[in-house]
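Here the complex is missing one protein chain, while the rest keep their positions.
After this line comes chain A, so read on.
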Amino acid sequence: MTRIDVRKTYKLAIGGAFPRSESGRSYEVTDASGGFLANAAHASRKDARDAVVAARKAFPGWSARTAYNRGQVVYRVAEVLEGRRAQLAEEVQRAEGATRRVSEGLVDAAVDRLVWYAGWADKLAQVVGGTNPVAAPYFDFSVPEPTGVVGVLAPQESSLLGLVSVVAPAVVTGNTVVVAASVRRPLPAVTFAEVLATSDVPGGVVNVLTGLLTDTAPTLASHLDVNALDLTGALGDPDGATALEADAAENLKRVRRPAQDDWATDPGLDRMTWLLETKTVWHPIGT
């Protein structure tokens, strides 16, 4: 007799735990040709609020880590992701309908992207911060600091590389994240959350929601304890994006508008810098 395989339940990732949606809802996820893959959790507005609470709770500890430590942790994520290469290549292949080779390349690129961002943790301050030669006897310097809790709509097409490319820059700079995964391709995001959970990333630093954006996105956009909103995943829905950006204005969230990203190229610095506040300190000089 052939062995019947044990299938995984794809759940949310909130505060270091993997709960189902508090609403009890799920939705059917299919592969690129319409075949059934899984019933993923359909996160509710309450799940999104819980995730924001978890992210806020994790923020003081995570942002206070040394940059060196954050770099090590993100590098560890790369190490563990490399170990899950086969599993994720299969999930990406099913989700995106790409060939096995292309899918493996996408996983490799995701690993390399994590390594790239890991290295930035303790370097960015020297590139974007510095001293300011003010014309008075003051020692004046500017340092970058994380903005806080970031709500992210992950890209809809690139289920893993795109996700890693929007989450890693937020996390390595000391922010904490609530990310709404690709609606139709959420499964690699859930597996990535498992990678994070086994990689020394403290619970709550990255919270992953799956499900339709109708509930989660407006909650993140209007939540007063969210500091920044990345609308990358709203590409293709300009009206929706505009409404979310307008909601985000209430507490003046930093907003990143949807744009066509090429996940294959050198990402540059701007996915980190838009999530940084510049703090300038003045101190007198004199005996």
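The rule is short, and it goes like this: contacts are C-beta pairs under 8 Å (C-beta built on N, C-alpha and C of every residue); 3 or more make two chains touch, one makes a residue touch a chain; residues count from 1.
In this section, contacts and distances are computed from a predicted model.
Per its UniProt record, the hidden chain corresponds to "Aldehyde dehydrogenase" from the list "Branched-chain amino acid ABC transporter permease", "Aldehyde dehydrogenase", "Transketolase" or "Simple sugar transport system ATP-binding protein". When the missing chain is restored to the complex, the residue among A:Thr2, A:Ser33, A:Gln126 or A:Thr265 that touches it is A:Gln126. Check A:Thr2, A:Ser33 or A:Thr287 against the missing chain and you find that the one touching it is A:Thr287. In the full complex, chain A touches the omitted chain through residues 67-68, 71-72, 75, 112, 115-116, 118-123, 126-127, 139, 269, 283-287.
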